[in-house]
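This report refers to the structure that appears directly beneath it.
All protein chains of the complex are present and in place, except for one that has been dropped.
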Amino acid sequence: MPDIVRRPFFSIIALVIAIFALAPLWGNDVDLRESLVLAAVYITLASNLNLMLGYTGYVNFGSVVFFGLGGYICVWLVSAHDWPLGWSLLAAGLGVSALAFVFGAGILRLRGHFFALATIGIVEAVQAFASNFDPWGGASGIYLSTEVFAPLGGPRRALWVIYFAMIAVMGLSLYLSYAIKTSKFGLGLLAIGQNEDAAAILGVPTPRYKALVYSASAFLPAIAGGLYFFKSAFIQPTDAFDLTLSTEAIVIAMLGGQGTVTGVAFGAYLYEQLRGYLLTSDTFSHFQLVIAGALLLIIVLFFPSGLMGWLYARFPRLQRVLE
Amino acid sequence: MLGFIASVIDGVLVGLVYGLAAMGITLIWGVMDVINLTHGTMIVAGMFALYLLTSAFGISPYVTLLPALAGGFVVGVALYWIAVHRMVGRPPLMSLLSTFSVNLVLIGVATGVWGTVLFNVEVSVPGLTLGRYTFPGVHIVAAVLAAVIAAGLYFFLRRTRLGKAVRAVANNREAAELVGVPTTQVLSVAFGFGVSLACVSGVLIGTLFPFTILTGDSYLLKSFIVTVLGGFGNPVGALIGGLALGVLEGAVTPFVPVSWTLVIEFVLFVLVLIAFPGGVFMRRSRAL
Partner (left out) sequence: MSAILELDRVGKRFGGLQAVRDLSFQVREGEIVGLIGPNGAGKSTLFNLVNGVFAPDTGRILFDGADITGAKPYDIARKGLARTHQIVQPLTNLTVVQNCMVGACFGRNNLSLAASRAAAREAVAVAGLEDRADMLALHLTIAGKKRLELARALAAQPRLLLLDEVLAGLNPTEVEHMIGVIRRIRQRGVTIVIIEHLMQAIMNLSDRIVVLSSGAKLAEGLPAEVSQNADVIEAYLGDPKLAAELQGVA
């Protein structure tokens, strides 16, 4: 894709990645690093979710299932089979993508609404499975001993390595979003999103494209999950398959502007700020959902194109530079 | 073997209640092509109504059906105007997200107030004993009531003027409007009924099983499975689908720990979808 490299947006993404990478290094700021890891997770989940949501218009309520399954596969390979982290991450990514392709082919026969409901069902079912599957520790989950950090140079250094790996995953997600959007595959996806039947008649191989994008949207979140739970050295069903996370990813994608690449980064930043500001005490932790819900309702009712949509309407020239 | 049959029969009873719950979702979908994602939470609301009214006022559990029906209707109409009215006719994504967001708010507020504690309502109804097997009285009563309410819905749709207006709008909204049917009011009424069906089935399920605020999701999923089995938009199909699910659960529970049931149901559901993309019984038949 040499053409893409020359476009300005490519450099903008590179700049964002650089900022993420360098900021905590300045003064060895561990707190900043930890909050940026979380931001990177959100951006990864939201931009991969956007591949389906923004382009084909199919909403995947259960995108967290990729994150959780990726986490489980990685942690299990590391703890039960002594695999090195790198290979476990790759296996997690490929494994979850393959599963997504197979399941996707089935549930993507459902149109709009029903696909969305099925994705909620998948999370419920996979969570139930993980809670009962003994090799994965059932409801208690899997613990990693600190020895697993040894190959990375010890626990403190490992956290930095994982941080940079997460930034890389985030960057790849943004690039993937951009690459797809500007490709023939992306045009086909957009056509599906506008009018699926007309797209099929025009020659877009709709079932295959939908399954491919669903599968593609699973790969990086799975790796992110692997990194995240490896870092926590602990994974259990309720954390791994928390619907709140995919909900927040949806809010972020919609807030920023579905179908835009920049929107996701902005949306994540805004949402993080909002959330941090409101989570002042424990009693408000459940209100996290209320805020997310109210915000989403307002966006859907009054600002369906999100922040970037609003900006593009005001400043059309922006669209030539940003995506 | 007899134990297996007894379990299946029990499943039929519970299945009727699942069918009733599914009717709530299927009615709304059939009339306005919107999936009400607050459905699961509304079922839990019914359960809560049962719990609160019986513990605060000590009234008989089955009497709470009436406030649940009425209250559910009012809430449903309000929900329609808040989140759904502007979404009718827009891409499915939008109505999904709007009902989803309202659901988030409801769950958030509810867990904030009540937490995720387990609630249980004790209802004592004498069971029916045949040989060595006792069918719990609550199951029988719930099944009978579900059937009665379902029959009531059928009667409403077929015999009353408003019911016919609902079917007209479901069939062809523009045509209905042309002949003078006040479509917006009909849509809001239909939504109201869909939600009250959810609440009412919630009351019935509350007499059968314990619940927390979060069990709504699993009933949403079950309603969805039932809808797929029975054909979208078709209330009679919902009942049949409910029976099928109930029978499946009855057949599976003697052999498998309860927590696996959901997994099995879901896997079967996906397989059914792959084999019958439009639902088992009818290909998008608007047989309201």
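As written, the chain order gives the labels A and B, with residue 1 at the start of each chain.
Definition applied: a residue touches a chain if its C-beta (ideal position, glycine included) is under 8 Å from a C-beta of that chain, and two chains touch if they have at least 3 such contacts.
It should be emphasised that the depicted structure is a prediction, and the values quoted were computed from it without experimental measurement.
Novice: For the full complex, can you list every visible chain touched by the one that's not shown?
Specialist: Computed over the complete complex, the missing chain touches A.
Novice: May I ask which residue of A:139, A:202, A:298 or A:321 touches the chain that does not appear here?
Specialist: A:202
Novice: So one chain is hidden, and I want to know which residue out of A:11, A:183, A:244 or A:273 touches that hidden chain in the complete assembly.
Specialist: In the complete complex, the chain left out is touched by residue A:183.
Novice: Identify the residue among A:45, A:92, A:191 or A:268 that touches the chain left out of the display.
Specialist: Considering all chains, including the one not shown, the answer is A:191.
Novice: Give me the subunit A residues in contact with the hidden chain, please.
Specialist: 182-184, 187-188, 190-191, 194-195, 197-206
Convention: only the chains that are shown with their structure count from here on.
Novice: What does subunit A use to touch subunit B in their complex?
Specialist: Per the stated touch rule, the residues are 53, 57-59, 61, 103, 106-107, 109-114, 116-118, 120-122, 124-125, 128-129, 131-132, 243, 247, 250, 254, 283, 286-297, 300-301, 304.
Novice: Would you pull the subunit B residues touching subunit A in the complex into a rising list?
Specialist: Touching subunit A from subunit B are residues 29, 33-35, 83, 86-87, 91-98, 100-109, 111-112, 217-218, 220-221, 224-225, 228, 232, 257, 259-260, 262-263, 266-267, 269-271, 273-274, 277.
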